[in-house]
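First up is the structure itself, then whatever we jot down about it.
Heads up, one of the protein chains got dropped from this complex, but the rest are sitting where they should.
On to chain A.
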Amino acid sequence: MLVRATRPALNAGAVAAVRPILIPTASYATLREIEGRLKSIRNIEKITKTMKIVASTKLTRAQRAMTESRSYGQTSNTVFENAETKADTEDGAKKTLIVVCSSDKGLCGGIHSGLTKKTRRMMESIPNADLVVLGEKSKAQLSRSSGKHIKLSFAGVGKDVPTFADAQAIADQISLLPEDYGDIQILYNRFINATSYEATPIEAFSEEAIKNSPNFAAFEIDDEALSNLREYALANSLFWALAEGHACEQSARRNAMDNASKNAGDMISKFSILYNRTRQAVITGELVEIITGAAASEG
């Protein structure tokens, strides 16, 4: 057998020259081992490539949903901009609620941990804030650091493009929370371009904040309608945040899988060179053995 004939010394030299970091115990990398490793890397590359294609197709849909949802969020925010609404947190009597819009699935780079980090930073400045977490990934991360602040967590987010029904149901459950929050911050990943996104908060205001805003009288709305407006604005902002977060996640996953496939390709080319070198070394070794044997028997 070729493999058994491999002389350890020769083999070790070849391996150490090509890839010293990958195989620390270099002396035992036989041909068959390298072959097996190559095969598994090829399989992984296939998987990551498929995931990339899936993410790419989902991305176009997600981006369309994102641009559509933006008009919801921005239209409802125009009202508050014109009214110059400010969050009523100055007195410090009322708590702040942070809603973190992540999702259930991983394998998409650092977008979940980006949100988590931003949340932790916000918690430092507002230490008594409560949390509502959408999605399993950030929930797992946040439950370790600030589990006591979490009031609600939602699962099943991000399976598909988020619907307005999702946002409404979440908004309802948030408004059912016993505490009356002075300020609600919705934290989501803002889509800057295909490769970059930023954890950004959008504000949703409480009823008093809307009522106290300086230019609100211009709208001539009954006070009774305010609670409706508040609930609806919360749903709008949530929908916007969910859709944009979803688009970011898909694009991040596409990038992550693209990188993974590229790395797998690199590893494959390195390993095939290593494989061929080792094979040649084995053949040379055998030739040397045969020739010396022949020379010895002649002499």
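Following the convention adopted for this analysis, contacts are C-beta pairs under 8 Å (C-beta built on N, C-alpha and C of every residue); 3 or more make two chains touch, one makes a residue touch a chain; residues count from 1.
Keep in mind that, in the parts below, contacts and distances are computed from a predicted model.
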Listed names "GPI-anchor transamidase", "Mitochondrial ATP synthase epsilon chain domain-containing protein", "Mob1/phocein" or "Anaphase-promoting complex subunit 11", matching UniProt entry of the absent chain: "Mitochondrial ATP synthase epsilon chain domain-containing protein"
Absent-chain contact - pick from A:Ala129, A:Val157 or A:Ala199: A:Val157
Pick out which of A:Ala87, A:Ala169, A:Ala194 or A:Ile221 touches the chain that's been left out of the picture. A:Ala169
Chain A residues that touch the omitted chain in the full complex: 143, 147-148, 150-157, 159, 163-166, 168-173, 175-176, 222, 224, 227-228, 231-232, 235
